[in-house]
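For this depiction, one protein chain was excluded, whereas all remaining protein chains were kept in their positions.
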Amino acid sequence: MKEEQTPAALSIPEETLLKWEARGIKRRDFIKFCTATTAALALPITLVPRVAQAIEDNRVPVIWVELQSCTGDTEAFLRANQPTAAEIILDTLSIEYAETIMAAAGHQAEKSKDDAIKKYQGKYIAIVEGSIPRDGAYCCVGGKSALAIVKEVCGNAAATIAVGNCAAFGGLPAAAPNPTGAMSVQEAVPGATVINLPGCPVNATNLTATVVHFLTFGKLPATDKLGRPLFAHGKRIHDNCERRSHFDAGQHAEAFGDPGHRQGWCLYKLGCKGPETFHNCPTCRYNEGVSWPVMAGHGCIGCSEPGFWDTMSPFYRRLPQVPGFGIETTADQIGLGLAAATAVAFGAHGVASALRKNEHDSKEG
Amino acid sequence: MAKRIAVDPITRIEGHLRIEAQIDGGKIVDAWSSSTAFRGVETILKGRDPRDAHHFTQRFCGVCTTVHSMASIRAVEDALKIQVPDNARLIRNLIMGIQNVQDHVIHFYHLHALDWVDIVSALSADPVATSKLAQSISDWPKSSADYFKGIQERVKAFAGTGRLGPFQNAYWGHSAYKLPPEANLMAVAHYLEALEWQKDVIKIHAILGSKNPHPQTFLVGGMSIPVDPNSQNAINADKIAWMMKLFKKARSFVEQVYIPDLLAVAPFYLDWAAIGGGVGNYLSYGDFPDASGQNFFPRGVITDKDLANVYPMDEKKITESVTNSWYSYQGGDDKALHPYDGETNANYTGPKPPYTWLDTDQKYSWVKSPRYDGRPMEVGPLARVLVAYAHGVPEVQGAVNFVLKTLGAPASALFSTLGRTAARGVDALVLAQKNEEWLLQLADNMGRGILDMHNGEMWDPASWPKEAQGFGWHEAPRGALGHWIRIKNQKIENFQAVVPSTWNAGPRDEKGQRGPYEQALIGTPIADPENPLEILRTIHSFDPCLACAVH
Partner (left out) sequence: MLELRYVWEWPVRITHWVNVVAIVVLSVTGLYIGNPFISVSSTTPYVMGWMRFIHYVFAYLFLMSFMARMVWMFCGNRYASWREYFPWVTAKGRERIVGTFAWYTFLRKTPPYEVGHNALAVMAYAGVFTLFLVQCITGFAIYGQFEPGSFWFNLTQPLLAVGNQQLRLTHHIIMWLLIGFGIHHVYSAALMDVKEKNGCLSSIFGGYKFVDPEEEVE
């Protein structure tokens, strides 16, 4: 009951609370959700009523399309964070189309989408999951190519949220050699207003927070150069990591299961990509804050970064492969080889030079 | 009068599935199953570090997340002859076990239920009668008349807005819906409860695997989640207790809600025990090994619905054909290849989008056609349960006999759309009970000071042979999953996955034999070709996953 006593929460109008109660949402859960969302957005707590109102006023239509995806982001959404978030989102938004959960199928399903695009033109939120192949052959739904679908759906939306690394940056399908010419939403529909929520999958909390930000302020949150919201991608994992003190101390797990690993030492030497990954995993965590990769003893693989399948692998190494060498060879081995070769070469040169008769020597006599 | 229809997209599944069917005399006379999306992950895997493979393959699918990590890792461990520590075996069983239970419940309530449950009819139910019905089938506490009244009002308020969101344009009012309004209302309430429940119980994945979907603690040689009763950063007594609570929550929902609902709904649809049988051949790789390597669900092959003979499974008899799939084989498209020699060369010959029909006389799907000894096989909970039943696994026999007895149905009723759906319930029930045993074994190991969970002997690729190959198997929620890897010079030389939904959703092979979906649709009645609800029933009974199937 603590939340209800905060002044900000108290100022949520009684009628709003009553309306939610009528829909079967406990007022306590509603206030908790609004407060948590406000916090997730790094907004001052005084804005809680405004967030509450935003949720109240607009049941914003959403069209969720899946293209070259694994449905992991839809599943992440189903695990949404706050106790009643899944229900609130179902009541807050109006999900006009989402293949994984919708009741209609076939042409009836396609009709739902077409109707929503027409009826809510320029007003709905498009959510895209999965990458888009350049060639229609590699992904069609209802006989239409993925590219045609995103052009239509994103082109007519108020804003598009690209969920997961595939939609945001091409993700897995775009990993080398990118057999299908997979693209991100931004590449596929260059003109659209897109916000990127990478991660593999997206963290459901970041998705709800982005939606609520949009509902509250009528615009998308501020982003970095890669189009990711700063509230979720403004800092490196490494700079918020609970194992950071072990990193600074020089306490590194040397092998999985060694005593250091069991005691929660830093995973840097086991390939952790926290130092090069901008994501709020350490603070936000997953599944209602239960855990996140480093907490469970496995390094970060950089799943919120563009091209991470290629640039962050091999995942159990700190650095990527040196181009042109086998996966066995590390940069240090190559460097050491180079230094040794130089030393040997010049050593030999030195011996040869010492042996040869120098012109200056003979001249001097 | 014959009529051709296409259902695209098939919704409430994972991925992009299209069904085309020929209807004559109110029944399906022929059918074609096609997936219309391809990513090429097998190609992407070539040349990479085999220890990384599981991160890639896990992203075949975010619904049956974890299962491809399991199979890939077992493939590498098989190739390199790595034994995993007992704790890793148990943690893997627990991750697989809860995945299975949670996935089946989601399937039943959120993907399959609306084929049988008419939400609109729930609005006219009597909450008092609903409460009586609920209390007559289970002692689940949430079954008061007030509770159901609340749910009904909530649905009414929602429907009252006139904006049905994900529930619009569906088949409400279709003549094939048979449940009384009270049963519908009960199902709607449980639809919402299951939505809450699934995100709670899957926290076990977060505890053992860091997150869900896409847990991240698998390793070649074991697991990366430490176990240590004296560490704050490992699985300790506190986390064991937490997981026990979640496992109990998982089990009580299955025992008190899922199974009773299944048994309450099934009697209204007993005609579906004679529809949707399919190919009649069943394959299970077996899984959930004990300390001696013996699988709880046994391995085996059943042909022609003959439960009297269960044949041993021989991985060498597995092939994949691409005669009707959008790929080409170097040695000719009419040759079936064993996965070690498998090829994934995309070769799209279908219509240019936008299109209305596929040309099903030619290649028509991105799914390959796996065959066992030349036969199409059905895989999944039904196959798993049948093999275990025929093998006499007591837990499975008990559960199956209970279900059959309650429904008053013979064992042959299992070879059907309804049987598939019932077997999924049996599978979930048996595993929901088994999970707690494995957790106790893990706790017991920890108590005895056994803390190993990763075998790092072969971690360094320098210790590997120049060439190696391995087969990784797993009984995923949707059935028999196999990954085949060839390793050369420490890199992946070839990687091939033959996935449960590849078996079930595959198109015809070089001999013209239909795949299991296609075969199961034959004879399915269609009351109204414009609203082919019945197609969804049979197809959903397989729990399709097309991202898995094609990858």
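A and B label the chains in the order they appear, each numbered from 1.
Please note the rule applied: a contact is a pair of C-beta atoms (placed from the backbone, for glycine too) under 8 Å apart; a residue touches a chain by one contact, two chains touch by 3 or more.
In this text the structure is predicted, and so the values were computed from the model without any measurement.
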For the chain not depicted, the shown chains it touches: A
Touching residues (missing chain, whole complex) on chain A: 224-225, 230, 234-236, 238-239, 245-252, 254, 260, 268-269, 273, 276, 278, 305-307, 311-312, 318-320, 322, 331-332, 334-336, 338-339, 342-343, 346, 349-350, 352-353, 356-360
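Keep in mind that, in the parts below, only the chains that are shown with their structure count from here on.
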Quick check on the complex: what are the chain A residues that touch chain B? 22-24, 59, 66-76, 78-80, 86-87, 90-91, 93-106, 108-112, 135-146, 148, 171-173, 175-180, 182, 200-201, 255-257, 261-264, 285-288, 290-293, 295-298, 301, 309, 313-316, 326-328
Chain A-facing residues of chain B, complex: 6-16, 36-41, 43-44, 48-49, 51-52, 55-56, 59-63, 65, 106, 110-111, 114, 119, 150-151, 153-154, 157-158, 161, 163, 165-171, 192, 195-196, 198-199, 202-203, 205-214, 216-217, 219, 221-222, 224-228, 231-234, 326, 346, 348, 350, 352-356, 451-454, 456, 459, 461-462, 489-491, 531-532, 536, 547
